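Omission of a single protein chain aside, the complex is shown with its protein chains in their original locations.
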Amino acid sequence: MAVTGAILVLFLVGHMVGNLKSFFGADSFNHYAEWLRTVGSPAVPNRVLLTVVEIALVLAVALHMWSAVSLARRASKARPVKYAAKRKSQANGYATHTMRYGGVIIVLFVVWHLLDMTFGAVNPEGFDAEPYDRLVAGFDPSRWWVTLFYVVAMIMVGLHLRHGLWSAFQTLGLASGRSYGKLKAAAALVSLVLVVGFLAVPVGVMIGVIK
Amino acid sequence: MSEQETHGYKVGEPIKDTKAPEGPIEGRWDKRRFSAKLVNPANKRKINVIVVGTGLAGGSAAATLGELGYKVKSFCYQDSPRRAHSIAAQGGINAAKNYRGDGDSIYRLFYDTVKGGDFRARESNVYRLAQVSVNIIDQAVAQGVPFAREYGGLLDTRSFGGAQVSRTFYARGQTGQQLLLGAYSALERQIAAGTVEMHTRHEMLDVVVSDGRARGVIVRDMVTGEIETHLADAVVLATGGYGNVFFLSTNAKGCNTTAIWRAHQRGAMFANPCYTQIHPTCIPVSGDYQSKLTLMSESLRNDGRVWVPLAKGDARKPADIPEDERDYYLERIYPAFGNLVPRDIASRAAKNVCDEGRGVGPGGLGVYLDFADAITRLGRDAVEKKYGNLFEMYERITGENPYEAPMRIYPAVHYTMGGLWVDYDLQSTIPGLFVIGEANFSDHGANRLGASALMQGLADGYFVLPTTIGDYLAGATAFDEVDEEAVTQAREAVQQKIDKLLSVNGTRTADSYHRELGKLMWDYCGMERTEESLRKALERIPELREEFWNNVKVPGDPEGLNQALERAGRVADFFDLAELMCIDALHRTESCGGHFRAESQDQDGEALRDDDNFAYVAAWEWGEDGPTLHKEVLDYEYVKMTQRSYK
Partner (left out) sequence: MGMNLTLKVWRQNGSSDEGRMVTYKVEDVSPDMSFLEMLDVLNERLILEGDDPVAFDHDCREGICGMCGMVINGVAHGEQRATTTCQLHMRHFEDGAEITIEPWRAAPFPVVKDLVVDRSAFDRIIQAGGFISVPAGSAPDAHSVPVKKDDADAAFDAATCIGCGACVAACPNGSASLFTAAKITHLGLLPQGQPERDSRAKAMVEQMDMEGFGGCTNTGECTAVCPKGIPLDTIARMNADYLKASK
């Protein structure tokens, strides 16, 4: 869980940085998208490195989900009879509520997001359009519900990371009572930066900074 | 009239401990260790030992016997061996390490213990206890018991219970817990190694005595209700004290006398049953529903001042009572020791002021323990650092904040010095039946010093019993087969009792009888005993017992978990024990340690021993028609008998 999560966090950071290129105009963004495909060339053919990264990501996502599912299954096996009283969380219930359910929402989002931005299947511009055009079209104010879904999902990602980040340190045995405060603060900060970074783009499209 | 007619007992032949070697006291334990026969390692595997109880004594004994290679079966009534009531001991454990260089020594610990026991303990036993005490600390530290340490990394000690030297090792207020978990982990290690077979939720209900030897136990599986027989070459009882005869005590709810009482009925003599330690600093009773009493560490008396209002029935709030209308009675009566007088003296003084009608709180059964001066002198932070957890505990139970209002405390039954009679080898009068820890009578005389219970339990379990039992077990290969008749008879006796309890179907619960018995014992055989009160008790106990057996209501079946049945069986045995306690208390017309006879006090109201007539252990033999007293005379070669004085 912790290791795959860490890989995905690194991906998110890269992804966010790439997204922010859209503020520098269509060329900058499309060029970046192109670079992703050609990086490593000519040492290796086009798309090879990208494919490797994609495979790694798919694997990380799969393993992350598999860990989550097996943890959930272990949990339900460990408690076959549920409590009759509604269990009141004594530790604010944050992690319990955001990780598992939040994770599901994030997965659904990722599927949509890929269909939208990568394959263009649900994008008005379609697969053949330039990435920048897909982006602008995708967040067009007329499709406010897409943007709303995106915003909700990004907030879920933030909440997910706020627990996930420090939790990864705990799971890997790198946390201690003394470092909890700092770790949790750092986790919150990173989550916030990512959420703001990711939301900047659709907001940019909405208010017309990106067009 | 003969003694039997007036007191209900016979006097039999004197009894003697034949196992303690002669010679200089320092060398006796070494001598005994050398003279004790050894068991061939190959034979150990074939020798079975049963240990009942998993407290400090039983847990450490079972673990050590397992390490030595015996086949051990261990039993406890709780769901895990880690729960035994040793776990609740707060203060600490004494050891003559002299790490402080403050003049402590084995001899001094020996001396203090004999004196503290009011000259009613055996010198040989006590000396051995002091010798072994140093090994206990080494053993516990090696096991990972996290004793308090100083910044230099070495062990911290403190002075405890009025001792003049700093010899008490401690782990915050949870020393008993940490030591017990040490013994428990050693035990679990042996369970994993296959040398100890653990039976939790099993209650011992009888001893199998075959051919004059203890050869097994009858237990009830408390989950299925099944009666089981377990046979062995020797049986070790480590089943703790019997303070719950008073219903309200600081013991755990499950603590009971059944194991030692059944052994007593099978021939093991019961020594000094009347010696009861009453702890002065407990949280007072708050109502009729009270199920147990909670002790507050004695260390509170280091800084707290004990007082009651000068005037009877003064119902003002403590803060509204001016200084000159308060009676700091311990400081007044005992100017030298003040609030730090020994437990029995502090307890009795509290009872006296309450009897005068000056007690505070519900029912007038409480005195104030006031930290106002300490808070002014040391500051609230310092007081919180020292006693914070105790203050929290007090507030949790009473709902009152001791930083703002004085605590209320009252004495409560805490420990029983009496128990099954054992010789120097810790063997009872039934060959093959060994008794260790609080269940025996051996080392504390008439009064136990603070922080000595943990020491004795672990000394018995880790070091003494594993050596001495070998001497007995060396002959085990020649033991006869266990007599089937003895097993059948013991099983039937157990079964009959259960059937009888379930068949009465009367109108009162076992607990309500227990409460009534406890109240009676507290009033008539508690902190202060008189011939009159004891005679009253001896009249009333048989009546109440009769009523119990004809009117108790025990619901449910013999099969399955039946906690009401468990409790009823224990209460039945408490009745019998209570009677013996009162007989013992009545016969001992002197005051000593935890036994105060109002008739035997000096002009200042202090306990007055009668060494000419009572310097003996009273060992009682059970009989259908009343007990028989066997006296073991106590000789003091090293410590001169003196009257205690704390003025």
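By written order: A and B. Residues from 1 in each chain.
We adopt the following convention: a contact is a pair of C-beta atoms (placed from the backbone, for glycine too) under 8 Å apart; a residue touches a chain by one contact, two chains touch by 3 or more.
Bear in mind that the values here come from a model prediction, so they are computed numbers and not experimental data.
The chain not shown here is touched by just one of B:16, B:253 or B:385, and that residue is B:253. Hidden from this view is one chain, which touches subunit B at 60, 63-64, 67, 78-85, 87-88, 97, 99, 135, 137-144, 146-155, 171-172, 174, 177-178, 181, 184-186, 188-189, 191-192, 198, 200, 223, 250, 252-254, 286-287, 289-292, 294-295, 393, 396-399, 462-463, 466, 507-509, 511-512, 553-556, 560-561, 563-564. Summarising the interface, subunit A meets the missing chain with residues 1, 70-71, 74-75, 77-91, 93-96, 99, 163, 166-167, 169-177, 180.
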